[in-house]
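== subunit A ==
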Amino acid sequence: MTSELIYICAGSGLVGLAFYRLATCRDMLLRVLSLNVLAVGIAILFLASARNAGMTDAVPQAFILTGIVVLVAVTAALLALAEQIDSQRDE
Partner candidate 1 sequence: MSLAFDILLAFGVVFTAAAALGTHDRVASIAGFVVTGLLVALSLVRLGAPDVALAEAAIGAGLTGALLLRSAWRLKPAESRVSPAIDRIIVALIAVCLSGALAWAVYTAPGAALYPALVSERLAESGVTNPVTAVLLNFRAWDTLLEIAVLFVALILVRIVAPAHPQPVVLGELMLPFARIVVPMCAFLAGHLLWQGASVPGGAFQAGAILAGGLLVLMLGGFAVLTPRLLSWGMMVALLGLAVFAVAALSTEALTGTLLLYPDGAAKIWILMIEAVLTLSIAAMLCLLFCGMPRRPLNDV
Partner candidate 2 sequence: MTTVLQVVGLTLTTFGVSFLLIAALGVWRLPDVLSRLHALTKADSAGLALIALGAACLKGRPDSLLVLGLCVVLVALSGVTIGHLIARAHLSEGDLE
């Protein structure tokens, strides 16, 4: 159980860090990065809590797998929008 506790701490640390950066930073790229870190932190938390007696639950694993793929699509869409906003600002 102790090693799960270690990863729970790491996951919640990532969530806190990403939250802090999202709230204080104005740079678009760093905001998208923070969003990714937030999602990764939640993934670790989810999987660490899904683990008991040496086995990891398959249903949360499938959720997180889905989440990772959706996250990359969201990242691409956000970056495309951010590029568009920046180029509009130029004109």
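Convention: a residue touches a chain if its C-beta (ideal position, glycine included) is under 8 Å from a C-beta of that chain, and two chains touch if they have at least 3 such contacts; residues count from 1.
A quick word on the picks: all candidates are chains of the complex that A comes from, given by their letters.
Source: prediction; values computed, not measured.
Asks: Given the complex, what touches subunit A, 1 or 2?
Replies: Result: candidate 1 touches subunit A.
Asks: For a test of understanding, state which residues of subunit A touch candidate 1 in their complex under the given definition.
Replies: Residues of subunit A touching candidate 1: 2-21, 23-30, 32-34, 36-37, 40, 43-45, 47-52, 54-62, 64-66, 68-77, 79-84, 86-87, 89.
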